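Quick one: the structure is below, and I'll ask about it shortly.
The complex is shown incomplete by one protein chain, all other protein chains being positioned as in the whole.
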Amino acid sequence: MLMLIAKVIGTTVSTIKDEQLTGQKLLILQQTDETGAAIGKPYVAVDTVNAGVGDLVLTAHGSSARQTAITKDRPVDAVIMAMIDSLEVDGKITFQKT
Amino acid sequence: MLMLIAKVIGTTVSTIKDEQLTGQKLLILQQTDETGAAIGKPYVAVDTVNAGVGDLVLTAHGSSARQTAITKDRPVDAVIMAMIDSLEVDGKITFQKT
Amino acid sequence: MLMLIAKVIGTTVSTIKDEQLTGQKLLILQQTDETGAAIGKPYVAVDTVNAGVGDLVLTAHGSSARQTAITKDRPVDAVIMAMIDSLEVDGKITFQKT
Amino acid sequence: MLMLIAKVIGTTVSTIKDEQLTGQKLLILQQTDETGAAIGKPYVAVDTVNAGVGDLVLTAHGSSARQTAITKDRPVDAVIMAMIDSLEVDGKITFQKT
Partner (left out) sequence: MLMLIAKVIGTTVSTIKDEQLTGQKLLILQQTDETGAAIGKPYVAVDTVNAGVGDLVLTAHGSSARQTAITKDRPVDAVIMAMIDSLEVDGKITFQKT
């Protein structure tokens, strides 16, 4: 997988789940381009940086998604591990967190 | 891989299989968007939360799919690990389990 | 990756290969939908359930493909680990092995 | 990932690289169908079977790509692990190495 630039668009509520997901914040995201415009289907990731709806973030996937204290050894294969302040492409700022 | 929002659409019967799959519930799913509308090809996952046809669920994949008691060390790379109660996007409830 | 419903469509002969693939049965498959109709590009998997051309099977991928006695620790990332007897979607049998 | 049928189309020269890639043969490939006709974007894999431009091969991916003596523990997630002699689909030879 690739590390994706994505926007947090919503939240998931789940009471019946694997016990190891208890207390994990399951956010809905959509992959974006370098300007923050949506370019992908919705997917879910566990939040580890206190992200909220509207934030642009980075997500890591697969076994790498389990390399944080919050997701270690859990059935999780997508994690929000960074909040994006700004993106610059070809010398121009294409996204700036307001 | 990404954690997918998916609908359970059916079941798989298999008598000739790797012995480690004995007793595993193999459900057929289809990825959906945040409203529960189908957007993907059918795939199969092992159920660990007693899901049934029509339920909206979350699936985890790859080695993360083996991080549950039921799927540990087995040739399984997709698992249903959460039942979805509700999904909210941009402040609106886009799916609510009835 | 997802666990795929796939049809065995052919066989691969390879004499020059990593020594750990010696004796492994390399079958060619195509992903199908829940009726067995082809929907994907051809790919190769190691057979572990004595599948043959025409059979509908389940394949597991990535590190999960190495969780069988036959493929353990080998450079294999797709394995046939179940033969499909039948598939049922929305209460109707969509595939039945004849 | 799936094990892909692919054609070797070229070579990569890289002098500045992770030290663990020193001495690794980085070939450029394109996924093909069962006849050897190209159907995918170019990608790179480490060669372990002395393949050359024009050869049809099998590639394994992800952590399985590190299960060979040459690629063990290295930042490599695609490996050429078999040279294809022939492919047969629905009883007909669709590719034969000349």
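Letters are used for the chains, namely A, B, C and D, taken in the order the chains are written, and counting of residues starts over at 1 for each.
As a working rule, a contact is a pair of C-beta atoms (placed from the backbone, for glycine too) under 8 Å apart; a residue touches a chain by one contact, two chains touch by 3 or more.
What you see is a predicted model; the values in this text were computed from it and never measured.
Summarising the interface, subunit D meets the missing chain with residues 1, 9-18, 20-21, 26, 28, 41-45, 53, 59, 61-63, 65-66, 73-78. Residues of subunit A that touch the chain left out of view are 1-5, 31, 33-34, 39-40, 48-50, 58, 60-65, 67-68, 79, 81-91, 94.
Convention: only the chains that are shown with their structure count from here on.
Interface residue usage between subunit B and subunit C, two copies of one sequence, is largely distinct: under half of the residue numbers at the contact are used by both copies. Averaged C-alpha coordinates give centres for subunit A and subunit D that are 32 Å from one another. Shared interface positions of subunit D, defined as residues touching 2 or more other chains, are 62-63.
Taken together, the touching pairs link the chains end to end in a line with two free ends.
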